[in-house]
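Following this message is one structure expressed as structure tokens.
One protein chain omitted, others in place.
Going in written order, the chains are labelled A, B, C and D, and every chain counts its residues from 1.
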Amino acid sequence: MGFWGIEVKPGKPYPYHADNIQGKLHVTHATLGIGSSNEKTILQCSSGHKSPIFLCSLLPNKIESCPLNLEFGDDDLVAFSVIGPQSIHLSGYFVADDGDDLRD
Amino acid sequence: MGFWGIEVKPGKPYPYHADNIQGKLHVTHATLGIGSSNEKTILQCSSGHKSPIFLCSLLPNKIESCPLNLEFGDDDLVAFSVIGPQSIHLSGYFVADDGDDLRD
Amino acid sequence: MGFWGIEVKPGKPYPYHADNIQGKLHVTHATLGIGSSNEKTILQCSSGHKSPIFLCSLLPNKIESCPLNLEFGDDDLVAFSVIGPQSIHLSGYFVADDGDDLRD
Amino acid sequence: MGFWGIEVKPGKPYPYHADNIQGKLHVTHATLGIGSSNEKTILQCSSGHKSPIFLCSLLPNKIESCPLNLEFGDDDLVAFSVIGPQSIHLSGYFVADDGDDLRD
Partner (left out) sequence: MGFWGIEVKPGKPYPYHADNIQGKLHVTHATLGIGSSNEKTILQCSSGHKSPIFLCSLLPNKIESCPLNLEFGDDDLVAFSVIGPQSIHLSGYFVADDGDDLRD
């Protein structure tokens, strides 16, 4: 088990692939990064050749963060990306299949 | 296990039926699609001959997304639809009965 | 397992009693029904002879829906009702004790 | 299993101690009671000799309710109280250790 977090920046899709670790990733929150824009930033997830799916939309000073509830397994290959001017921080936790943490 | 997402568009009810896959679908979030309207869009779910049930109401720039917590099994046959001008993206994940992912 | 939803209307308390089905009901979301009022509608739950407990308060165009997390078992006997001008849609899912769905 | 709810009133801390029932209490939502104030009411939880911890802050017509996710076991001895002019309704459910409901 271990804390998990990434910052998804504009123009830089963030691929997730649990290559050599057997376990499950729980993504549970999205929070706007620092910035001076007032515009909306959308978080989306792409999987295979399907159209990206919006996971949430954040708005400075109005909707600063948002609970999520997504689980990704060993074989999932997805990419997170943002549409808009700001980065979005994703947080959650990883649970290894045997209950051990990432360092074993 | 696998990421799951759909876009429910105005005028196009989206049926869900897990025909030949044994497992459970978790629908965990709804997010407004792109659009220029300021009006409310309601997400609803129809099951059998009962009246549709509202799952959430989204409002541009005010309530852009919303956590859900719904589970659908092998025999569920429902349809998602929207009332209003915009599409709504639904996201979640699928867990197969034997713990394997969708591609096995 | 099966999708579950009801509409609780003003002046019509909605009793829940899982008479002849062994299982657990998960109530996970409340959403305002259609209406033209701007006033608050409160959802409450009554159990036995105790005072009703407020489950959430919804406000048109401001707080249109609300995540809940309630579980009801075979012996629970409660009633949902609303205080205010609008109906409230409740949604969730039912899990039968043996893991089978409602139709078995 | 059974529905659980209390109303925590200003000036009246509400102790929780699962004296003679083996099980787990899930507290999952807080909702403002009825009142005419416009001021914030804070819900807090005290445990032992430590400083009280704020669980949420509610604001009339803006933040009327709030999802929580707390679990209390047999040995927990805590007290809920409010700072502010209004009462707060807490709701959730109780799961007995053997899976039976409260009346067994």
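Criterion: a residue touches a chain if its C-beta (ideal position, glycine included) is under 8 Å from a C-beta of that chain, and two chains touch if they have at least 3 such contacts.
Being a predicted model, the structure only gives us computed values, none of them experimental.
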| query | Given the full complex, what residues of chain A touch the hidden partner chain? | reply | 1-3, 5-7, 26, 28-29, 31-33, 61-62, 64-65, 67, 69, 89-93, 95, 101, 103
| said: By the contact criterion defined above, which parts of chain D meet the unshown chain? Give residue numbers in ascending order. | reply: 24, 40, 42, 45, 47, 50-51, 53-59, 62-63, 66-76, 78
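The rule is short, and it goes like this: only the chains that are shown with their structure count from here on.
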| request: Since chain B and chain C are copies that touch, just let me know if over half of their interface numbering is common to both, same, or not, different. | output: different
| remark: Chain centres computed over CA atoms; the one at greatest distance from chain B is chain D
| Between chain B and chain D, centroid-to-centroid distance (C-alpha), Å | 32
| Residue numbers of chain A (touch at least two other chains) | none
| Which of line, ring, star, complete and other names the graph you get from chains that touch? | line
| message | So which chains actually touch one another? I want all the pairs, not just one. | response | A-B, B-C, C-D
